[in-house]
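The complex appears here minus one protein chain, its other protein chains still in place.
Chain IDs A, B and C follow the sequence of writing; residue 1 opens each chain.
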């Protein structure tokens, strides 16, 4: 199988879906000639033309709202928010509209839009080019939120998002774009939205996480393996709605659970994961459910010292794992 | 002490703060001559004039954004969102701006704005006049979110919000406006933002909740008391950032915890409460931490049958309490 | 006898009579809703009264078998013209399961009916504006020749979504008709404290599109300008902004009391220009609306409203658990 980068998986998925279905089109800021500021839509403008790789005015609420209108008509728009931080002007369109269109019309209308955005830190992006924004949306029934960790998952899940009959927010970790590479089959495939994935089987402690942190956890697990600590790693992949069964199973398996997220701690995705475990696995637990996350400050600063302080990394994950294993 | 309604407590707090400090002013849609669509600003226009009770154009992002500008200058704006559901166009101003102004300027600038909005259901408000929106904001360091349950708390906390040096979202339950009455002292007082409040001392089970549901819990507790079940009720009052100590103490006290919220279940405030308990009180727990909340559908429908099905009420709370007590 | 203006616009006598019938139907349904509300039978009403001429004039200027409408909550005239029945409107008013707009999930006035290309709407104002642009964009991509009409109040034209949607349509030359129904109030706020421009149509130039302000009490004036806009759209000449000026004859909604912020005299004055009267007089003076026709029309509409009321009142509510359905595709 060819090895490609995380961002190449994005581009491949888009290209193949556009080839497969004429109703699929891309819209956003600088996605056309420029191929996107991260080059996620590189080459698509040349292949599909300005109409299907649509440069929009600088207005996120319109990017979402126009996409929603097209989706209601029956198209399969893939809207790009240039940075996840800049999705905020589109929150009304996403929460009040996309999420509620099927429900409010009693299934008469639907809104099969995909909204992609690069999120996450560790790239000197400072407060407004580093944020994790999933928690803002992870309480809005009608939405699905996908946050893949590997090129394989990116491609399979982005294709699934484009084909999904309902709105999907698809958050891509921008530091993973070129850092993370992996095998991806040449044949067409999709992966199920809503299903978590075991990234490592283990029996001593369970780590549940998503996004770039999956790789930190895998690295840390390799180190701990040398010491005989066997780590089970569940990659949530879809962070809303959560895969309750998989969470319960993974937590019950070892009875010691560490939840890891790059986002701020209070009110994040892993709070809900903890609540699910607490509701369902109390008597399987051998230790308190631990959370490792960013501190509760607005976002990570620009200066390298403070950015590093904020960001989780393999060392921090390893430390938290070891503490839990020793509990 | 005089007995006043929940909404009268809002109006009194605003009036007294405007009398106390010339820098306090109110802005929003229909807040002036009309006195607000719920009449929360009733009489203020006559007393303070059009400049300090400012009718704005119909544009929530501007209401928040103009208020933020005035707050940065040094005023104490109290912005009204006509319904909490309509705060969504202002999310960018609230999350990207208000929440981050002190932090991003390294304490050079600050943003002492209060944003009030009526939330909650049970008033035939349908999908867009019934929502609980706190979870959208309850992961944004820099913000404080207050959701009081009684006229006494409303008045003391709204005054505290107006005087707070940082941005406060103040959500008022619209069904409580005229339904809930209570004693309120005539003297000036404030209550501490960030502190939960024990609304009932008890020893068998602990209920942690906020807003209108506090009253449902109190009613249910009275019934259960007849059967000898003694319920401890903690009213969060501030739902972000949470009062961790009070939560840990209340949970540890009985070892059996029921969390109640009117909002959808997945990703709500009570998920974080559960995570805090799980992290800190595992070995004090005698039963899984239970959550009673709205179903995970976009919001409550208009039809009375479906609205009732969605809304929590004293019966549902009582049932959940009894089950927990019998666990 | 008045000058015959509709012939020049290509409208037959039957067509203008049909316009009047729909205007009157909307009015009568609306009036009935208020009665039912005051009698405690339906929880909420939001009115079309005063705006029927603009709504029906605009709808008739479109191809009602092809074009898309994105109405706002007052647009009963638009949706009736596009095929929604009185019974369906009443089912929505009574919040009954059969309501085709939302299965009684939304308040009345939140229209949506796919088979008639009435696009589902919500309560937060102006969100439908970019949707209309997206539908027009889809049509252009698919080389269809329909246009989309989106309506909203003058107050709502201050929302960012209006600006962003209008500019998007302007840049991409999309066949969208933006129609502002300027009824002079946004709840309690008169237009001069809502907008700093003289006419809402002054905003058109900022989006590179033509803008027109017309008499919203005159369905023929509205018809004419919307017809031209639809032609421009179909010819690939892009969007148009139209402001139809009339007056909100009722309180904002059944929850409002407009006596707290406006004078009765002002309302009385506006009532004189009520299109139901003025357009009725136009048709009468041309002997198109004869006494017989009028009597029969009134009876027919009243019967329709009565039947619809009875039906809807007796129709079942949705099952409580059906609240769980259709969050996602099932």
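Throughout what follows, contacts are C-beta pairs under 8 Å (C-beta built on N, C-alpha and C of every residue); 3 or more make two chains touch, one makes a residue touch a chain.
Owing to the predicted nature of the structure, the values given are computational and were not obtained by experimental measurement.
Contact with the undisplayed chain is limited, among B:11, B:41, B:56 or B:305, to B:56. One of A:16, A:249 or A:296 touches the chain omitted from the figure, and that residue is A:296.
Residues of chain A that touch the chain left out of the display are 29-30, 32-35, 37, 55, 57-59, 61-62, 85-86, 88-89, 124-129, 295-298, 300-306, 308-310.
Think of the hidden chain as still there; on chain B it touches residues 25, 51-52, 54, 56-57, 59, 61-62, 64-75, 77, 89, 92-93, 96-97, 100-110, 141-142, 144, 165-166.
Think of the hidden chain as still there; on chain C it touches residues 158-164, 167, 169-171, 193-198, 202-203, 205-209.
The rule we apply is simple: only the chains that are shown with their structure count from here on.
Of all chains shown, B has the CA centroid lying nearest to the centroid of every protein CA atom. The chain with its Cα centre farthest from the Cα centre of chain B is C.
Note on chain placement: the centre of chain A and the centre of chain B lie 30 Å apart, centres being C-alpha means.
One inter-chain figure worth recording: chain B and chain C are separated by 37 Å, centre to centre, where each centre is the mean of the chain's CA atoms. A separation of 41 Å divides the Cα centre of chain A from that of chain C. In chain A, the residues that touch at least two other chains are 61, 89, 92, 96, 100, 103-104, 141-142. Across the assembly, chain C contributes residues 102, 105-106, 110, 122, 124, 160-161, 327 that each touch 2 or more other chains.
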